[in-house]
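All protein chains of the complex are present and in place, except for one that has been dropped.
Should a chain be cited, it is by its letter among A, B and C, assigned in written order, with residues numbered from 1 in that chain.
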Amino acid sequence: MTFSGEFIAFMLLALAAVIGGVLLLNLTNVVHMIIALVFTFVSIAGIYILLSAEFIAGAQILIYSGAITIIMLFGIMLTKHNDTSEGKPSLWRRLFLLLGVLGFAFAVYIGIYNLDLAPQTNHLHENNTLQIGKALYSKHIIPFELTSVLLLVALVGSIILAKKDEKGGE
Amino acid sequence: MSLSSVLSILVFSPLLGVTVLAFMKNTQEKAIKIVGLLATLPALLLALACYFHYQAGKDLGDFSVKANWINFVGDKKYFHVAYELGLNGLSLIMVVLTAIIATLAAVASMHIKKEWKGYFMLFLLLETGMLGVFTSLNLILFFIFFEVTLVPMFFLIGKWGYFEKEKAAFSFLIYNGLGSAILLIVIMVLFAKTGTSNIHDLQQIVNAAKSPLSGSVKMGLLIALLIAFGVKLPIFPLHSWMLRVHVQAPPSIVMIHSGILLKIGAFGLIRFAMGIFPEQFKDVAGVLAFLGVINLLYGAFLAFIQKDFKMVLAYSSISHMGIVLIGIGALNATGIQGAIFQVVSHGLISALLFFLVGVFYERTDTSLIENLGGLAKGMPLAAGFLLAGAMASLGLPGMSGFVSEFMAFLGLFKDMPVLAAVGTIGIIMTAAYLLRAVLGMTFGQAHREFAGTMDLKGAEFVPVLTLMFLIVLIGVYPSVLSSPLKTALETIMLGLGG
Amino acid sequence: MSSIPASAFLALALILFCIGLYGALSKRNTVIVLISIELMLNAVNINLVTFSKYGIKPSITGQIFALFAITVAAAEAAVGLAILIALYRNRKTVNIDEMDTMKH
Partner (left out) sequence: MMETAWIIPLFPLLSFLILLLFGRRLKEASAFVGILLTLASLVYSILVLFERFTAPTYKSEAAWLNIGDLHLTAGFEVNQLNALMLVIVSLVSCLVHTYSKGYMHGDERIPVFYAYLGLFTFAMQGLVLSPNLLQTYIFWELVGVGSFLLIGFYFYKEEAKAAAKKAFIMTRIGDVGLLIGMILLFWQTNSFEYDEIFKAVREGAISQGWITLTALLIFVGAVGKSGQFPLHTWLPDAMEGPTPVSALIHAATMVAAGVYLVAALFPLFAASKTALLTIAIIGAFTAIFAASIGLVQTDIKRVLAYSTVSQLGYMMLALGSAGYVAGVFHLMTHAFFKALLFLAAGSVIHAVHTQNIEEMGGLWKKLRLTGPLFLIGTLAISGVPLLSGFFSKDEILAAAWEGGHPILFLLAVIAAFFTAFYMFRLFFMVFTGEARSEMKHVHESPGVMTLPMIVLGVLAVISGYVNTPWFGTFLGDWLTKGNDSLGHSHVEGPGWIMIVATLVSLAGIFLAWLIYGKKSLSRDWLSGRGGALHTILYNKYYIDEFYQLTIVSLTKGMSYFLRFIDLFLVEGIVKGVAGFVQGLGKTGSKVQNGQVQTYGAMAFVGLAVLVVIFALTGGYLK
């Protein structure tokens, strides 16, 4: 295996992503956790670029690193959480969960370990955005429209849910 | 009305009463009781008609009915479950017994003090279940009826019982639920392996030279069956539920329970365990006889020190079921006939005794032996019948208890004289505990003055006299039972190899 | 053409997914739980995009699917947060332990 630039880039990005994730788990301050996660999201965007998906990478940075993180921060701010006194669940439960997760990881890893997909010739990187646009507005037009409806519903729903109950509930 | 529809009408006639009751108001106490009683009568009349039909020398096969019910395709097999009802000598007797005791218990239900409507609806449902159990020719149908008896019984105990009724109801449900789960497993294994659930076909297939079941599987199934029916019977040490039920359930329900439901265990042992697995049954017969002797002595010794008369009767039931086991375990015609006689006889006797307990309880609000005493003064007739019932129970000749006990022991003595001799201690103990209890209640100085006339009156005479009559009839002229049994018994003995 | 095997991407996605899962199931703060779920979605997106390039028949569809997933995730985050705020208003907490009305 040669240490190509691509490989080094992958390793760095992957490392950043995993570190972000681990920090998410281990930090105590909620705001810090979210900041740590921004690293992950950005690294994932880099991974997308390595996978010839420039448009997705852009969307990732815009939506995750930008929008969702900010929303979450808003959520935190609005709900006056106790910053640091984040209690942990019992050791037994964490151990139990950890074992489950590791078992799952192990099982899936067996599945992908020997997965040798020979890289195919592809043209994904050429005019990526154009390709996506074409596919989106022709082949996937109906899901696309449905997505817009979904977004609308989410928008309205969020507003209704978060709206203060004027009359004090009933 | 063709003969083949008789059984269906017989089995489902109580449901008619349920329907009528459903449209009545809960406050119409008298009307509800009358309807409840009337609804048991068609079954009784039809059962008696069947009995006399058979006694007149006609064929019981006339009553058989068969209709396709459930079909499905399994793994390369077609499965049919048919709706099949039919009678043989054994089930005929059980049906008659059930119908009689159900009617009498309905009379005894006059003492019920609340929720008559629900009570009688459940009661009638229970009767349908019991009749179905004895008439179904199909294992799956049998199982369904078997379960139909459980649920009403659970509510009847749990709602109309005494102080610890809920506990009694739950332990009833749990034990019997486990028993029927095991039964279901056996039925399913048989069904899957042989492709039929018809009892007659099963007997043929299981015992054919090329049986789809290996010897050890049959043995396993047989043991499972023994446990399933052993809970019902009950065989020591599976008995503790039944003590609670006896003590906590209302007397009219205990009449049914002790009179018939326990007998489903014996019926199942004879009909299924012995009928379907005769070869294997021979191997366990000795164990059964041994368990029977244990039951007999265990129940007798424990009954000897009980303070509550109901407990005495409960342990006495265990003891008497031991005689059933002894008869079955003897594995000869005499013993098996003794077992069947004991089933009937104990059904009648315990119904009588529990009816009287109900009467006493209604008058005195107690069933503790030490709180009673001297009842013979205030209620001479009831006390006299109680004594007569106790005499029947302890096997006084001229009453049904003797015939059955005698035959069971006669059968057992043939091959296992030592065990039988040990068992005869039970006969002495039975006399001891019954006299202790009954004399304690009726003889001696009255503990308190009983105001007014307390004795039996009116409708209460119906069950007492009917049961007493039947007990004496069987005791004096046992052929009323043995002649319908003849063919059925021959079939069983043929299965056992002579 | 590419020196990085597909399994490497998949393994990365697996690790992130597991981290997200662990976070979602063990964290007490509802906001963190929500964001852990986002992380899991991201891991899935990596898989989608990976197969869009390394699959037996590479196609843009994988990326489109990832796009849809991102959209849905965004909507989910918004709605989740709205619910969170509504809940917070009623119960004055975001601690997931105390949201156990299902028990009662």
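Keep this in mind: a contact is a pair of C-beta atoms (placed from the backbone, for glycine too) under 8 Å apart; a residue touches a chain by one contact, two chains touch by 3 or more.
Since we're looking at a predicted model, the values are computed, not measured.
Here is the thing to keep in mind: the chain we left out touches A, B, C in the whole complex.
Checked against the hidden chain, the listed residues C:Leu10, C:Val33 or C:Ala66 yield one contact partner: C:Val33. For the chain missing from the display, the contacting residue among B:His111, B:His200 or B:Lys414 is B:Lys414, taking the whole complex into account.
Even with one chain removed from view, chain C keeps its contact list with that chain: residues 21, 24-26, 33, 96-97, 99-104. Against the chain not displayed here, chain B makes contact via residues 236-237, 239-240, 298, 301-302, 304-305, 332-334, 337, 374, 376-377, 391, 396-398, 402-403, 406-407, 409-410, 413-414, 417, 420-421, 424-425, 427-429, 431-432, 435-436, 439, 442-446, 478-479, 482-483, 486, 489-490, 493. As for the chain not pictured, it touches chain A at residues 93, 96-97, 99-101, 103-104, 106-108, 110-111.
In this text, only the chains that are shown with their structure count from here on.
A straight line joining the Cα centres of chain A and chain B is 70 Å long. Each chain gets a centre from the mean of its Cα atoms; for chain A and chain C, those two points are 6 Å apart.
Averaging C-alpha coordinates per chain places the centre of chain B 64 Å away from that of chain C. Residues 1-2, 4, 6-7, 10, 14, 17-18, 21-22, 24-25, 30, 33-34, 37, 40-41, 44, 47-48, 50-53, 55-56, 59-60, 63-64, 67-68, 71-72, 74-76, 78-79, 81, 86-89, 93-94, 97-98, 101-102, 104-105, 108-109, 112-117, 119-122, 124, 128, 131-132, 135-136, 139-140, 143-144, 147, 150-151, 153-155, 157-162, 164-165 of chain A are the ones touching chain C in the complex. Per the touch definition, chain C reaches chain A in the complex via residues 1-12, 14-16, 18-23, 25-29, 31-32, 34-36, 38-39, 42, 45-46, 49-50, 52-58, 60-61, 63-64, 66-68, 70-79, 81-86, 88-89, 94-95, 97.
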